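Quick one: this structure, given as structure tokens, is what I'll be asking you about.
Just one protein chain is left out here, and the rest sit where they should.
As written, the chains take the letters A, B and C, and residue 1 is the first residue of each chain.
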Amino acid sequence: MKLAVLGGDQRQVFMVRRLAEAGHEVFVWGLGACGGEVGDARVCEGWDAAVRASDAVILPLPVSLDGVRVHCPLQSEDVFLRIPALLDVVGDRLLLGGRFTDAMRGVAEQKGGRWIDYFESEVLQLKNALPTAEAAISIAMHELPVTLDGSAVAVLGFGRIGSLLAEKLHGLGARVTVFARRSEQLALAALHHHAAARLGCKEGSTVAESLPARCRVIFNTVPQRILGVDQLKRLPKNCLLIDLASAPGGVDHNAAAKLGLKSIWATALPGRCTPESAGLILADVIEEILSALE
Amino acid sequence: MKLAVLGGDQRQVFMVRRLAEAGHEVFVWGLGACGGEVGDARVCEGWDAAVRASDAVILPLPVSLDGVRVHCPLQSEDVFLRIPALLDVVGDRLLLGGRFTDAMRGVAEQKGGRWIDYFESEVLQLKNALPTAEAAISIAMHELPVTLDGSAVAVLGFGRIGSLLAEKLHGLGARVTVFARRSEQLALAALHHHAAARLGCKEGSTVAESLPARCRVIFNTVPQRILGVDQLKRLPKNCLLIDLASAPGGVDHNAAAKLGLKSIWATALPGRCTPESAGLILADVIEEILSALE
Amino acid sequence: MKLAVLGGDQRQVFMVRRLAEAGHEVFVWGLGACGGEVGDARVCEGWDAAVRASDAVILPLPVSLDGVRVHCPLQSEDVFLRIPALLDVVGDRLLLGGRFTDAMRGVAEQKGGRWIDYFESEVLQLKNALPTAEAAISIAMHELPVTLDGSAVAVLGFGRIGSLLAEKLHGLGARVTVFARRSEQLALAALHHHAAARLGCKEGSTVAESLPARCRVIFNTVPQRILGVDQLKRLPKNCLLIDLASAPGGVDHNAAAKLGLKSIWATALPGRCTPESAGLILADVIEEILSALE
Partner (left out) sequence: MKLAVLGGDQRQVFMVRRLAEAGHEVFVWGLGACGGEVGDARVCEGWDAAVRASDAVILPLPVSLDGVRVHCPLQSEDVFLRIPALLDVVGDRLLLGGRFTDAMRGVAEQKGGRWIDYFESEVLQLKNALPTAEAAISIAMHELPVTLDGSAVAVLGFGRIGSLLAEKLHGLGARVTVFARRSEQLALAALHHHAAARLGCKEGSTVAESLPARCRVIFNTVPQRILGVDQLKRLPKNCLLIDLASAPGGVDHNAAAKLGLKSIWATALPGRCTPESAGLILADVIEEILSALE
């Protein structure tokens, strides 16, 4: 297929190379001076030339920070691409992007275009759980004065990220306690040799109460305020908080700072820590989406 | 027992606290303003008071950097303790330290003292393999643009550190190739599900030749120059080199830099990365040495 | 609580002991001469005495083989308990059992009783995945002339049992290929370091085609005829088939026998292989059901 890739960060550079290796004809704009890094892909001078050469247009993740311009952090600031102008040229080509806003969807639908938001792909979320879990472990290893091996840690939430993270921590020799809401999750955690505790189902049942003795890290994956000031007050002072949840996050980071607890709000880890892996995952997911269309 | 602990770094702080928790009466000098951190241990104003109150004297690891003064990095520079002066006061007390120089041993023997170099303890070396392996993994995770999970990596040497490191990397999903000299080590590596290659036994048999495709990290644990310029020239440019071997190291780091290869010479990792774990290990080993004497 | 336990096999003996240990007053009938094995539970001479002493009545899994009598394999054949007679005495007591037939449900509803079929518990199914997976591994180890470690094996299906089984096989060093229908399952299998292949979604895509070279065992967990005669013909002759699926099973066992392939249809493994674990799981699940009612 002929693909235009417009904008994005280092992930898109690796994504482009992989798509080109897979046999697609790829036209690139908005990735800065990436010539040597994108293999057989062709770097275009203008975004419209790239679009016109293509059957489908791939926008970054997120598509835009301000809702107006395509996210192009590798370009100089005076080069930008406005979304309405883009849509005029895209016409009825297939448009792929991550995290379209409602406004963008509305405009596109007016123009009769076909949209696919690849960030909604369950497979992408699953695959991204790996770089996220590994980056969380990297942060913990970097911050702790002790080895993870032998340390007591807690993982809040047992979804895609929580379950993979708990498994990797267990493999590294940490003593893991999983906190989850549903009985099925607790049973699943026990099957994987984690201690397990119920998360906040009854009054008075709190994380602090069920925390393992000498807990050194709490990894939160639940996108709800679980560790508010009352809970934070009861944590050991040398317990590190790593909050992996998207906004509003699961930790009151201001309160933590005031209490002298070290807390790190670590989001968007795949792109920030392992852009090459993140880019290859994007390429895989886009390939799967495209092949499903055929 | 009554123990004097003189000098050392953050490891000794944690070591002192653990020894005090274990019921020893500990007298501390040379750890800076560590009062709040050493639990029930008593901080002494003068080193001689600490020695005189004790049955055994514990020096740091290493005992000394310059062969003359006890290593006291937490003290201000104008406070120091000369080893000959120390030995005069120590008398026939038991003296424990890590990496005594031959000169120090000679002096001590003249004075009739009993020396034990705890750095020679096989148990210490074994226990330190854990923080070393974990720190090596932390460095790799921090440096790589890809996840370790799914990456091809090589481990040179299959001793205490190499075997533990390979096992942890395997557990994290890396595809590990172990390089070792002896058939027994290769068989043992295979038992642990690693690919295995013979290390440099015959002419022409080289690391570069047997490296897995797309190898992303080489961890060296062998204290011999294995990766010289000829080998380095044949490595993929995006292959990270992490050299864990003590001097002279296994990698020609200057040649690597000229070739554009990223190489990191990472030594003394337990104390630098996880001083708390390293200190507890020291406490355990010293406890074991002391209880064996009884 | 006061609980009557009527009928069942060795699992119920261990279940009763656990329930008694947990503080319940347990009245037992129909477990043969189990006196010494049920701890503080009281063995009753008549089933009606047990029922009348209780608040809730626990029937076995399955409740009945013939739809008429409660399943009591530990009793002599001339002692039996007819379900209609039982229901008359049960009255409005809570009735727990595993795999009630529609007929039984109908009768019970007529009589105004409260039924809970604990076999429908997702938690029970999850917990039973463990003894099932372990028993499947035990069968494979017993049958194979090679070690599982190093052998290529396939797991068909990646649900509760398939995913746990694949993980345990991987941990034992087998080279696992997972077959599953959905992209999410394939992504999840890859996250756990399994090779993964699509199960039968397009014409011509078959298990035999995607089987790893020299595959020594195929574990089937999918309750559909996946390995019919055409597929079986293409398997290596020394490939063992272990079919864990309930009726109709996933393997044409007659065809396999004619082709000289060894196939084992292994169902109800928790009760048959590890009755103690299976009984403790039943006790846990019943405890959870009862405590949720309070």
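Basically, contacts are C-beta pairs under 8 Å (C-beta built on N, C-alpha and C of every residue); 3 or more make two chains touch, one makes a residue touch a chain.
All values derive from a computational prediction rather than experimental measurement.
Chemist: Which residue among C:Met141, C:Val229 or C:Ala257 touches the omitted chain?
Modeler: Only one of C:Met141, C:Val229 or C:Ala257 touches the chain omitted from view, namely C:Met141.
Chemist: Out of C:Pro60, C:Gly250 or C:Pro275, which touches the unshown chain?
Modeler: Residue touching the chain left out of view: C:Pro275.
Chemist: Check each of C:Glu21, C:Asp149 or C:Glu209 against the chain that is not shown and name the one that touches it.
Modeler: Among C:Glu21, C:Asp149 or C:Glu209, only C:Asp149 touches the chain that is not shown.
Chemist: Which parts of chain B are in contact with the chain that was left out?
Modeler: That gives, for chain B, the contact residues 122-123, 126-127, 129-130, 164, 183-184, 187-188, 190-191, 288.
Chemist: Pick out the residues on chain C that sit against the missing chain.
Modeler: Answer for chain C: residues 10, 130-131, 134-135, 137-138, 141-142, 144-150, 168, 171-172, 273-277 touch the chain left out.
Assume only the chains that are shown with their structure count from here on.
Chemist: Hop distance check: chain A to chain C, minimum number of steps through touching chains?
Modeler: Shortest path length, in steps: 1.
Chemist: What rotation angle, rounded to the nearest 5 degrees, superposes the C-alpha atoms of chain A onto those of its identical copy chain B?
Modeler: 180
Chemist: Please compute the C-alpha centroid of chain A, do the same for chain C, then give the distance between them in whole Å.
Modeler: Chain centres of chain A and chain C, defined by C-alpha means, are spaced 38 Å apart.
Chemist: Between chain A and chain B, what's the gap in Å when you average each chain's C-alpha atoms?
Modeler: 36
Chemist: With chain centres defined as C-alpha means, what is the inter-centre distance between chain B and chain C in Å?
Modeler: One centre to the other, that is 51 Å.
Chemist: Counting only residues that touch at least two other chains, what does the list for chain A look like?
Modeler: Residues 130 of chain A touch two or more partner chains.
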